[in-house]
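In this view, the complex is presented without one of its protein chains, the others remaining in place.
Now for subunit A:
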Amino acid sequence: MTVAVVVVAVLLSAAAALALTRVVRGPALLDRVVAAEVLISIMIGALGAEAAVNRHATTLPILVVLSTLGFVGSVALVRFASGEEA
């Protein structure tokens, strides 16, 4: 189990670093939106993995909020990027 914990931590950290690189480098707002969505999914994965390893359900409400936030945030940014009327 300890090996799995270390492996998952390394994988998720590397994935988050790569997604963050794409958020920083862009080049367009839409690339950043896609990368930010991936970053939120990775955060959900990291919190879920931590809860699974330590067997607690404390962070489950945070997972619900994060999945909502990813959707609402990307939709808002995309509407801004495409310049649509409300």
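The rule is simple: a residue touches a chain if its C-beta (ideal position, glycine included) is under 8 Å from a C-beta of that chain, and two chains touch if they have at least 3 such contacts; residues count from 1.
The rule is short, and it goes like this: contacts and distances are computed from a predicted model.
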| item | value |
| --- | --- |
| Listed names "Stage V sporulation protein AF", "1,2-phenylacetyl-CoA epoxidase, subunit B", "Na+/H+ antiporter subunit G" or "Cell division ATP-binding protein FtsE", matching UniProt entry of the absent chain | "Na+/H+ antiporter subunit G" |
| Subunit A residues touching the omitted chain (full complex) | 1, 3-4, 7-8, 10-12, 14-19, 21-22, 28, 30-31, 33-35, 37-38, 41-42, 44-45, 48-49, 51-53, 55, 57, 60-61, 63-64, 67-68, 70-71, 74-75, 78-79, 81-82 |
